[in-house]
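These notes concern the structure reproduced below.
The complex appears here without one of its protein chains, the remainder shown in place.
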């Protein structure tokens, strides 16, 4: 697979079959712990078609999530994928919200598996005292991620404060404050 | 189509073909203005497989959106559908946010058409002095809607305040205040 | 989206994501009445991937249909789409024919919605005294349209008259007369 | 999940896997010539999910077409399938009409293969002196067939003559005559 | 359709619609018997998107299979397709193996039709005294074929003998012997 083409198609243009080799299907190093000492206390290491070209058209990808103590993978969606997650280390409070506005949540321990249905808002929070690690698989080679708070308050544009003030039922000045914070941390 | 079955499948169970009639493909009254004098100043009238059983398996649906002056159809997603919208009356400030965290927005006048790609966060706000009306079509007979602010702060569960405090970088007490407001208005 | 490429794929080649802007998702002017004073008394204004490049791969499109008094959108199919239609103005006699050879029809008034399932023959006729206008949405960004009478009697080729004479159980001379009319009006 | 119900779904309900046997995947006798001495001079023997239950969900089916001398399989569509056809015996004039209103046609001899893309109007006519036989495969277990002339002029309903008169640019009396003929031969 | 492009996509790049003609949808000569006097006693003549470019994106293809007496189309899979097969001449012992490890088999005579579900291991053996001929259709324009014995023992690589010895519960020397035979006959 060749990712630097001028011509893009749905997903990516494929290499000529004769030029493909086993290396196109390999990604190394997902066991490396990543430093999650950022503001949210979590870091995602994706292994999708951007990192592993052989996934192109095959409808699946992976990600590793490292959590610092109390770290949060904040509410987000994957517009094109369901996620299935297994805890490798630590304890996670996880949940997704249905279109009926109900939170489905569990506290997961090592070895527990949970499903986040396609495109629904979901999150994972480390509720143990040490680090936590999870491995996730997603039902698309290019699932996309939309972090909700950053999308709304940190989008380049930005979203008009009156929209966010009314949607969240908060003061416009608070909206502007939040937009400034997200702009600074972007 | 029979929508009151105990057994649900992907979507809904179909009527026996011999029992289907033209009435199963008809919905009346989408021209009726709806009163949008609620907190947000907007009201959505869906015409999907719940209201129009003949849409089952056919991959499309409609909705009418009425806006009071300054009314807002707040940031939301359709987990299973792209939306295409045309303005029938008034002026709308509309936008969606990409997975690259960029706001794509326009001010639409009567007759303008805009596209909101599958499952991305988007909104529409009436920026004219009078009422506004839009007609939307969605690429699923059962698109689903997830209103973002209400999902996060008003979900039955509820979401643990520490998740929302960290995600939005706000105080836990503000989170609890917002959760109380959304619970009251739910 | 770039529609003038030498290389075409399923649908169209996508622009590089960095070059896309909000303009790619906007189409203006669908509120403009179109003159339907042609032979059939109807005119279709499509808003699909040809007119609105941002629809590419997103599985939906729109169209406006203007009818003169007694105007007809004649029997046709969309090979790749279901259609959902709402009447904006006037009264329409509409119908589709099932594979079991049954006509499902209704007379629609302003605000009525009707569904024409994927690829089945269907039509709409203005049965009011004034103009009529309908808005349709289709479950493909590139639905295609095959007007039945014109396909059969007006195709460049043309279809051998003996095929049409036998299929419609009419005289070959009548076939040739019809072919000449459609050729002249093409 | 609840597995014990009496229902119809998209297509057909599947047998319990334990009850399935090789007989569910077998259909016998497609080599039997069928008498095509009817008005059109052709007869289709379908082998789809109605005749061969094991095809359910598998996305393919077959049909045999027998032609009397000068027999015609008249213009029709398969709303849910592409067709690929091979001539087993005789000579066939075949064609389909594109959405650009162009006839693509060929005269096929024994062993020739032709493709009729999804849902487009197409036909096959025996142009040899003897019988002809073709074998077709379709890209759906339930492709459906809509015979164009019979749909329009013979549908139970029926279609209002004014629609057909205007669409075909013929006199209403001729429409009524044709409707009477198709009703009689239905 | 143009198959010699530098840019490949899912399947193949399409010709510009204006350059397509009826010839792109035609393949001639599938009635020609092929010589099956090879080691296995069978030969497959494919008619897929490689031979018939008009099939691109249309989800179907064909193949003719010629069998010498006692000839075998050995156990294989089509990773992307279901197969439906009809016997044109002779008697075939055919079967497929389910994921529950059950053989579903039949002896087919002329005119019998059998289904081999998507991607399952299946085979056909001539059990009559003369030649046999079958026609197959597949639910993909590019179904792919993986001959099982040749894949395992004849792959360029090759597969490490210890894998095959353990999988088949045979001696490593036998594995090496088989690998040598397949390499010689490749």
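A, B, C, D and E are the chain letters, set down in written order, and residue numbers restart from 1 in every chain.
Convention: a residue touches a chain if its C-beta (ideal position, glycine included) is under 8 Å from a C-beta of that chain, and two chains touch if they have at least 3 such contacts.
Because the structure is predicted, anything quoted here is derived from the model rather than measured.
In the complete complex, the hidden chain is touched by one of A:82, A:101, A:131 or A:162, namely A:82.
Residues of subunit E that touch the chain left out of the display are 39-41, 70, 72, 74-75, 77, 79-80, 93, 95, 97, 99, 101-103, 105, 117-121, 123, 125, 144-160, 162-164, 166-170, 178, 181-182, 186.
The omitted chain makes contact with subunit A at the following residues, 17, 21-22, 25-32, 47, 52, 54-55, 58-62, 81-84, 86-88, 95-96, 100, 104-106, 108-118, 135, 137-139.
By definition in this document, only the chains that are shown with their structure count from here on.
Just one of C-D, B-C or D-E has an interface built like that of A-B, with over half of its contact pairs in common by residue number: C-D. Each of the following residues of subunit C touches two or more other chains: 7, 9-10, 17, 95, 105, 117-118.
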